[in-house]
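These notes are about the structure you will find just below.
Complex shown without one protein chain; remaining protein chains in place.
And then chain A:
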Amino acid sequence: MRYSGWQVLAQGLLGNGGWRPAWRDPAPKPAYDIIIIGGGGHGLATAFYLAKEHGLTNIAVLEKGYLGGGNVGRNTTIVRANYGLPGNSEFYSHSLKLWEGLEGELNYNVMHSQRGLINLFHSDGQRDAYTRRANAIINQGDDAQILDREGVRKLLPYLDYEQTRFPIFGGLYHPRGGTARHDAVAWGFARGADQRGVDLIQNCEVTGIDIENGRVTGVQTSRGAIRAKKVGIVVAGRSSQVAAMAGMRLPIESHILQAFVTEGLKPCIDHVVTYGMGHFYISQSDKGGLVFGGDLDFYASYAARGNLPMAEHVIEAGMTLMPMIGKARMLRSWGGIMDMSPDGSPVIDRTHIDGLYLNCGWCYGGFKAVPGSGHCFAHLIATDRPHEAAARYRLDRFATGRGLMDEEGTGSQHNLH
């Protein structure tokens, strides 16, 4: 069924009895051309673009839980292309352009809202660093402006401009940055892939990867063995476990990142605001909740929930920046399992096993990457050549030291990015 305003009207008049499930619930077939392990944003987008761009449809996405139950439904939904280093710069630029056409392409309202993103800075040195980054963004063909304090005040009058610990000097403004509805992104890609014939198989955990003579031949799952000519691993926080099924040890450590949301409020925060010095960022969802977060809890974890010290720290930081949020009541907090890489940047690459491909290391920034990563991973799987926008996301960069992309310059410790 094609969605449209007319459909909404017609269904409304007919008592909404005509809506159909957005995708089928097929049983796994004995064999596929391609198996994608992981039904998160990246896995679903990969299947969608394999079908749409490469005409490959004999594909299954195997998800151990339900579609969108992982990080793709747990993130704080920021979409941007304001990276500074070659590699990331062209990739996120590519991804943002895909976002800008996504709703039409998917015939699905992902509520992509380019409301503008402001990274605050608090010293001359930080302003210089952000100016350099702004130039890198502009050179990449994207948008960036450096705002002084008064420029920030015009957009964000509610910040505390009198605080002395981290006085606000200005901000890096990225007007095309913004947010999207995370679940809708997973659902839209799922529906688009299903409509093109991809089998989306839920409650199907991959427990083994079959390899013969250096070539992948299929997977073992909780719903039986399934053969495949090619297999893509796209399991975010679980990358180490799944790669270990193919004898690989990855440069990944899984960490917990928390997020928080308040009760729904009238519109008050129009942009995405980040306060790096305080480890805090915030936006307001279309439902009205203030959605905010901070840094990792900093210790390796698969618990998908955090501890209170980081919650306290994040909320304190928010209060120093915008005391007005102090009266909002918090509804929920939660956590996701982040696949932290040693340089804070991801991997989209082949492996040493023929037909086995790896997509991981998105740290806490992989939501904005969903279309770009799916698009580039599909290209790699279909053609065996990297897409030019993701050519630097090589797995061997950690071994060779060539082409590391450490945006924050914090060194090779997994939790410092």
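Brief remarks follow.
Convention: contacts are C-beta pairs under 8 Å (C-beta built on N, C-alpha and C of every residue); 3 or more make two chains touch, one makes a residue touch a chain; residues count from 1.
Keep this in mind: contacts and distances are computed from a predicted model.
When the unshown chain is looked up in UniProt, the name that turns up among "Tricarballylate dehydrogenase", "Phosphate transport system permease protein PstA", "Sarcosine oxidase subunit delta" or "Stage 0 sporulation protein A homolog" is "Sarcosine oxidase subunit delta".
Of the options A:Leu250, A:Val291 or A:Ile325, the residue whose C-beta touches the omitted chain is A:Leu250. Here the missing chain is touched by one residue of A:Gln163, A:Thr207, A:Asn307 or A:Thr320, and it is A:Asn307. Contact with the chain not shown here comes from a single listed residue; of A:Asn107, A:Thr131 or A:Ser412, that residue is A:Ser412.
Touching residues on chain A toward the chain that is not drawn are 238, 240-241, 249-254, 298-303, 307, 309, 342, 398-399, 412-415.
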